[in-house]
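First comes the structure, then the notes that go with it.
A single protein chain has been removed from this complex, and every other one stays in its place.
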Amino acid sequence: MLAFTAIPFYNLKTEGLAVEVAAPDAFIVDTRLSPIRSELSNIVEISGDIVEISGDDVAPYLYRRLVPAWREGGFAVSGVTGCDALFCIEQAARAFGLRTIRSTPLGTSNLRGAGEGVPGSLSTQSQELELEIVSWLIAPNAA
Amino acid sequence: MIGKVAQIVLLSSTLVACTNDREIAAGADNAPKSQGQLVFEEHCIACHGSEIGNPGEPFMPGTGALDAKYDGTLPAVLTERTDLTPTVVAYFVRNGAGMMPFFRKTDIDDDELAALGLYLSNTEEEQ
Partner (left out) sequence: MKPEGVGQASWEAALSAFEQAIGSERVFTSDEDIALYRDAYSPMWGEADERLISAAVAPTSTEEVQAIVRTANQFGIPIYPISTGKNLGYGGSAPNLSGSVVVDLKDMRSIIEVDDERHFAIVEPGVSYFDLFDYIQERDLKCWIDCPDPGWGSLVGNALEHGVGHTWYTYRDHFASHCGMEVVLPNGDIVRTGMGALPGSKTWSDFRYGFGPDMDGIFGQGNFGIVTKMGFHLMPQPDAFISKKVRVPRRRDIIPLVKITNEFEYGGILGMPIYESPLTQLQAAGDEELGALMDSPEVWHNDSLDLLAASRELPFWECTLQFYGPREGIYANFDFVKDRILAEIPDAEFVDLEELQFPLSQEEQASVRHKVAVGIPNLNIFSVSARSRTNPNPGDGHLLFSPVIPRTGTDLLEAQQIFGEALRGSPLASLYTPFTPPFTWLHRCFALACGFPISRSDPSINAASRDAMETVIRIGAENGYGEYRTPPLFQDLVSSTYSYNNHALRRLTETVKDAVDPNGIIAAGRNGIWPKHLRERRQ
């Protein structure tokens, strides 16, 4: 059963991004949110270079794309994910001088893992968890 | 996959049941231990258990660290936490924290890591 309990009065579509970043270099969408994507699209502007990853297995994208990019410098990333995925990405980002500029809770939902995913990835363990969904932006600290 | 710890029937009704031909370890009350609990006891409990630590230390190293970090706002013993998720558990296992190093896949493979995450995020049900 999918339930999405949204925070009722919040409408991100009318809110601009943090002034430090004109547009993020990537926008991560958690594929566990796919069943409620259209609902989320009404309150979060999902645009730009969209990357879809399973929030319960962020390591491949983190190590293969984000860490090399952060090592070069810059690379702001935004997203709408489970709070657990944000936790992992922001922990790693700190080592490269980036910070979570904005983190906005959108509500809670029962999220199910990706199920039959890549053999050996966490996605093979199918589980439903009630998690907070967040919209966020990670970027270099403003000077 | 590199599998070293048995997979067993899991307790939660939302989880997938799976078995294999390896012997299932029994807990103190002869109830089968989950794969996640076996992983926790093999790799984590030496630092994150609830027993005493060094001479003069009331805690094991990981429990002591979390006791200092959370100062009573969260349980210091990992198996008493109710807010952990598999993703967060996986992050700390693969990235470490402070003095805690990260674990390779020959220590804890991805299946075992997922089981560990389930165990630590379902502690209420498993109690």
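Should a chain be cited, it is by its letter among A and B, assigned in written order, with residues numbered from 1 in that chain.
To be clear about the criterion, a residue touches a chain if its C-beta (ideal position, glycine included) is under 8 Å from a C-beta of that chain, and two chains touch if they have at least 3 such contacts.
Since this is a predicted model, take the numbers as computed values, not measurements.
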item	value
Contact with the hidden chain (one of A:A23, A:I50 or A:A95)	A:A95
For chain A, the residues touching the chain missing from this view	59-60, 62-64, 67-68, 94-95, 120
Residues belonging to chain B that touch the chain removed from view	1-2, 4, 42, 46-47, 51-55, 57, 59-62, 64-65, 67-69, 94, 96, 98-107
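Keep in mind that, in the parts below, only the chains that are shown with their structure count from here on.
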item	value
Distance from chain B to chain A - Cα centre to Cα centre, in angstrom	26
Complex contact set, residues of chain B against chain A	1, 12, 14-16, 85-88, 90-91, 94-95, 109-111, 113-115, 117-118, 121
Sites on chain A touched by chain B in the complex	55-59, 82, 84-85, 87-88, 91-92, 113, 119-122, 124-129, 131
